[in-house]
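Only one protein chain is missing from this complex, and each of the others stays in its spot.
Labels run A and B following the written order; every chain starts at residue 1.
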Amino acid sequence: MAIESLQRDGFLTTRLDEVINWARKNSLWPMPMGISCCAIEMMATASPRFDISRFGSEVMRFTPRQCDVMIVAGTVTYKMSKVVRKIYDQMPDPKWVISMGACASSGGMFRSYSVVQGIDQFIPVDVFVAGCPPRPEALLHGLMELQNKIEKERTIGSLVRKEPVWIPEMPVAGKAGQPA
Amino acid sequence: MTNSEVIAKLKTRFGDTVLATEEFRGDLTVTVKKEEIVRVAEFVKTEPDLAFDLIIDALGVDMYRPEGRFEVVYIIYSLNHKRYVRLKVRVDEENPVVPTVTGVWPGANWHERETFDMFGIRFSGHPDLRRMYMPEEFEHHPLRKDFPLMGIPDSLPLPRR
Partner (left out) sequence: MPVRTPEETKKSQILAALEDQDTTVVVDDALENEMVLNMGPQHPATHGVLRLLVRLDGETVVAVVPELGYLHRGYEKIAENATYHEFIPHTDRLDYLSPLSNNVAYVLAVEKLAGIEAPRRAQYIRVLVCEMARVASHLVAVGSMAMDVGALTVLLWTFREREKLLDIYDVLCGARFTTSYTRIGGLQQDWTAQCTGMLNQFLEEFKQDLAEVEALLQTNRIFVDRCEGVGYLSQANCIAMGLTGPLLRAAGVPRDLRRDNPYLIYPELDFAVITATESDALARFYVRIAEMKESAKILRQALDRLPEGPYNAFEPKKVPANKERTYTKMEELIHDFMLVNLGIDPPVGESYGAVESSKGELGFYIVSDGTGQPWRLKIRSPSMTNLQALPMMLKGGMISDIVAIIGSLDPVMGEADK
């Protein structure tokens, strides 16, 4: 319907939120916080076979000032946590975090004295991707879940009407493989 | 040279300094007195029949026994003769100081730093003895047997959320 009005009249009407969220979710520039083995799978996701750039994430800029989503890939130790937090603070709003792999999500197989058991202890996380390391397809699935989450944000609502950005009654995905 | 020839050579040169020798699975381990380790190291490096010039590793072991709690093991390799040998010294808990071998093998620098970090064994004469892996402010030595696997709570800082 919107496309017909575009073809007929040359313009389309929509909600501002939809346009903004559509632009944001299709151009997520990742900040690859590649720390250990998951970083190699992240590089493989950027390689020609799995091709993360078809999702808009072509530019893996290593400077936080130009990035939207930080993909924490690898084990975060206590010594490294300060650095991760610093980089997260330097990213401008709006920003999201994907926690890639078991080590970043929960400490993984390293239950020891120097590993932080989950990065959500010190930064807010939007999507957790499980696996050790997650296959590139799994990372792409996590990116798509993040895109779904961004699609449902109420950006203008939070600015103008002071509504919360995240709507709580979002349907949760059922068994793996089924759409939300 | 076989293992027994190496032992014979060391014993004729150093006599009492060689405390024990052990052969297991074809490997030779020679335990020497802690204070003489630098002299032994220079001998095994410069003697042409032995020529152990490549330092492979220097590590500590916490045997958790009342006498000589720690052991420092040096694994060395000879490029000409293609053989390994291990030199071992015993270190007490009350006086965990060992002379450094960085004068003989400069490559032992970081290995000794790691041993200091993990066990608390100090190396006298080391050019740059500071912690290797844990942050400088960390107060414990993780690989000692009395340090718990999950660490001591609040010993490492975490940024606030």
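Note that in this section a residue touches a chain if its C-beta (ideal position, glycine included) is under 8 Å from a C-beta of that chain, and two chains touch if they have at least 3 such contacts.
In this text, all values refer to a predicted model and were calculated from it rather than measured experimentally.
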Next item on the list: Taking the complete complex into account, tell me which visible chains touch the one left out.
Entry: A, B
Checklist line | Residue of A:M80, A:I98 or A:V129 touching the missing chain in the full complex | finding: A:M80
Check: What is the set of chain A residues that contact the non-displayed chain in the whole complex?
Finding: 33-37, 39-41, 43-44, 47-49, 62, 74-75, 77, 79-80, 83-84, 87, 109-115, 132-133, 135
Margin query: Even though one chain is hidden, which residues of chain B still touch it in the full complex?
Written below: 24-25, 27, 29, 53-57, 59, 61-62, 73, 75, 79, 82, 84, 86, 105-111, 118, 131-135, 142-143, 147, 149
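FYI, only the chains that are shown with their structure count from here on.
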Margin query: Rounded to a whole Å, what is the gap between the Cα centroids of chain A and chain B?
Written below: 47
Margin query: Residue numbers of chain B touching chain A in their complex, please.
Written below: 133-135, 142, 147-152, 155-161
Notebook entry, point to check: Which of the residues in chain A come into contact with chain B in the complex?
Noted result: 78-79, 81-82, 85, 111-114, 116, 120-124
